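One structure coming up, written as structure tokens, with questions to follow.
Here the complex is missing a single protein chain, while all its other protein chains stay put.
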Amino acid sequence: MRLELHKVKINDIKWGNTTKVEDKVLYINQEEISSLLSKDDRFECVEVDLARPGEKVRIVPVKDVIEPRCKIEGEGDVFPGFIGDVEGTVGEGKTLALTGAAVVTCGKIMGFQEGIIDMSGPGADYTPFSKTNNVVLVFTPRADIERHDYEAACRVAGLKVAHFLATKAKDVSPDEVSLYELEEITKRSKELEKLPKVAYIYMLQSQGLLHDTYVYGVDAKKILPTLIHPNEVFDGAIVSGNCVSACDKNSTYVHQNNPVIEALYKRHGEEINFIGCIITNENVTLEDKKRNSSYTVKLARMLGVDGVIITEEGFGNPDTDLIMNCKKAELAGIKTVLITDEYAGRDGASQSLADASPEANAVVSVGNANPIVKLPPMERVIGFSEYVDIIAGGFSGSLKDDGSIEVELQAITGATNELGFTCFSAETR
Amino acid sequence: MTYRVVHYINQFFAGIGGEERADYPPELREGVVGPGQALQAALGEEAVVVATLVCGDDYFAEHAEEAVDKIIGLLESYRPDALVAGPAFNAGRYGMACGALCDAVSKKLCIPVVTAMYPENPAVEIYRKDLYIVETSDSARGMRDAIPKMARLILKQLNGEPLGRPEEEGYIERGIRVNIFRDRIGAERAVDMLIKKLKGEDFATEYPMPSFDRVPPAPAIQNIREAKIALVTSGGIVPKGNPDRIEASSATKYGEYSIAGLENLTPETHETVHGGYDPTYANDDPDRVLPLDVARELEKEGAFGSLHDKYYATVGNGTPVAYAKKFGEEIAKKLKEADVDGVILTST
Amino acid sequence: MKELERVGLPTVHVCTIVPISQTVGANRIVPSVAIPHPLGDPTKPLEEEKAIRRRLLLKALEALQADIEEQTIFGN
Partner (left out) sequence: MSSSYYLISNNPRIRTLPRCIYVEGSILDVLVAARDKVHVGYKILSHPLSGNIAPSMRIFMTIILAQSPCEGHFTDIESLNVIESTLEFCKDQSLSSIKLDQKVLEDMQYLDEQLIMPVLCRYGIVSKQEVCLIDRGK
């Protein structure tokens, strides 16, 4: 499969008479966005706002972040099962991406919710989304709507807008074109066959309401582990429905830009033979955990891989899946490297994971989520400022007289992203 | 400003005497004593050693709480900005004293502290999380290396400067997870690590899992009919009322209890203090954890020589490895001295 | 327990969760009944319970007399 990713660089966002991309500026027409979403009667209203890097702006509570993308050539369209049809598969042809821009969805689904993006100040250092030009959608649901439906409405609205924005740049010539191509697994060249075979075991959050992930529109908790081509991931085959635990949720944006896949592609043909991705889930029953970890490792063995990288989403319950996958792979003679974040307590002295095993001898840490960070007051809050109070009012932090808040890193969107999206890490001292 | 530092040393380094003077009670002396001179030199002009605390190792070990209280009382009049203790090298009791004192002073007086020890000093395992302990060699030969590092660590803390990695600063890794930014993203580090692992090259995990050491099996008992067998349990079975006040978890002590003349454990005589399981069953019949009744029967029948008239009890729940090791060593020593030939250790 | 073996005292570990005993490095292991009552079973009549205890202790004595080179489990 071969995919060309046409990257149109966005350096700024502005309001405009019409939604368009011009000279690396994304112009947003509020009316167009609103009318796009007005058909959805699950919303009371949707507000649109803009947040640029460096501004004294706080966005809260963030639900998802999505990179604007659309297909310009090839089967289907991005986000199959939501935007694109499920006839055919994505991952081939050409896809356009507005890099440097993001759609941020913001909605109160629960009375408690985190997800802070600060566009400047110390909080901005921790979230990758302080560096993107953000189109923020603030949802207010109709009063009588059931929470599952509302969550679904928010999810789809974000995807719709992201797709819409990308289509507005279809005639802009890309600033960069990246090529992603993997040969059929069984028909690879002699040179490639000499290299160690590596697969990526991609664990998807699937614990239930507000903790879901969708693959081609299918709820990931209902899948058996299966194969997915890395290019399909770039085309939005994996969509986040996860609203809890801001720091280590894999936003749709991070799925679309999966850094592990990028890093494996970089070394493909040089040091490794990148075979592909196995997606598996993080269900709540032990039965599923046992079955799916065994099944995942069986797939890896069928592919004859020598090594795997395993990533998880979230903590606690998924730690058990992570360790099971690791143990079974190592026992099958497959070398593993895990990526995880830590919950080592505010002072870093506690046990980091809810499970451990001597087989997990190669672990990349993306940081401890518990330490406190002080966030100064911002000039403007986009979203629902009462959530700052809830988060701050003793829930996971504290509100100071000057309006600054002290929160655990956990409240910051993407701070300890477990796909290894940032340089954040922890070490023993 | 010049910081005021107090230095703690034991009777030996104070030139009072060796083992025979280890019962020396705490005492505060004006200015530097013994290794304090080198410490003062290393501190330079930024800090002055205003006083030296001296205490015998046995005295401290036997009156730990009292000694700490007394020393803190003595310290307060000197308004110190920091405490430096040791180096204790590989001296066990001296290390424990330095550790306990630093821990108490940092918590009660809220001032920076530093001590120094050989990594295998038992106090290291117990205090490393709470204290900066400079790594030294096993004997006083390492004094010259240790003192400047201690001075630097205490000055950095006094000046509020952040401390670097253990290997840069010379302290023993505390086991504290500290957030950092590395120079490459996590995903790339993971791929690097996997490639190294696949090639069989060395790689460093960023989150080490706990490790365990092994001991070769002890030789078998040759003549069981003459063997003296001891019972040990980590199930927390103690005489009713828990006379030694052994903790329900993260225990810092173990108990030694007589079973001479006892045929059976009953709810009236014994109970469990273990916090890691439902105590109902063990409290209803402590023999379910420490099988004294059947052991006595077998002793009478001659299935083995004799039952040792003491048993040892600990709580295996969350007890730090260093303590468990220390308990093990002490119990082993006592059992050896009592000519015990074999041990039945019951765990829950 | 390792410290006991280190000084040459043969030690048998009677415990329920054998894998844990294995990881902590016990050399002679006798699997027992259940965590809160390793050497008993409250669901059984007293006499039967005592018989279980007796069987476990005899197994433990057997373990102490066994010449072993490595970690050994003395099961049924």
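For reference, chains read A, B and C in written order, and residue numbers begin at 1 within each chain.
One rule holds in what follows: a residue touches a chain if its C-beta (ideal position, glycine included) is under 8 Å from a C-beta of that chain, and two chains touch if they have at least 3 such contacts.
All figures in this text were calculated on a predicted structure; none of them were measured in a lab.
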Partner chains on view for the chain not depicted: A, B, C
From A:99, A:340, A:410 or A:425, residue that would touch the chain that is not displayed: A:410
Which of A:164, A:234, A:265 or A:315 touches the chain that is not shown? A:315
Quick one: which of A:34, A:140 or A:350 touches the chain that's been left out? A:350
For subunit B, the residues touching the chain missing from this view: 277-278, 318
May I ask you to list the residues on subunit C that touch the chain which is not drawn? 16-17, 19, 33-37, 41, 43
It is residues of subunit A that touch the chain not shown, namely 82, 110-112, 146-149, 152, 155-156, 205, 207-212, 214, 217, 219, 221, 242, 244-245, 248-249, 284-287, 289-290, 314-317, 320, 343, 345-346, 350-351, 353-356, 369-370, 390, 394-396, 408, 410
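Convention: only the chains that are shown with their structure count from here on.
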Just give me the whole-number Å value for how far the CA centre of subunit A lies from that of subunit C. 50
Let me have the rounded angstrom distance from the C-alpha centre of subunit B over to the C-alpha centre of subunit C, please. 28
Nearest whole angstrom, what separates the Cα centre of subunit A from the Cα centre of subunit B? 45
Can you tell me which residues of subunit A touch two or more of the remaining chains? 358
By residue number and range, which residues of subunit C touch two or more other chains? 23
Subunit B partner, complex, touching residues on subunit C are 1-16, 21, 23-25, 27-28, 32, 35-40, 42, 49-50, 53-54, 56-58, 60-61, 64-72
In their complex, what parts of subunit B are in touch with subunit A? 129, 163, 165-166, 173-191, 193-195, 197-198, 203, 205-211
Under the stated contact criterion, what part of subunit B meets subunit C in this complex? 212-222, 224, 227, 229, 232, 235, 277-282, 284-285, 287-289, 291, 293-295, 297-298, 303-304, 325, 327-329, 331-333, 335-336, 340-348
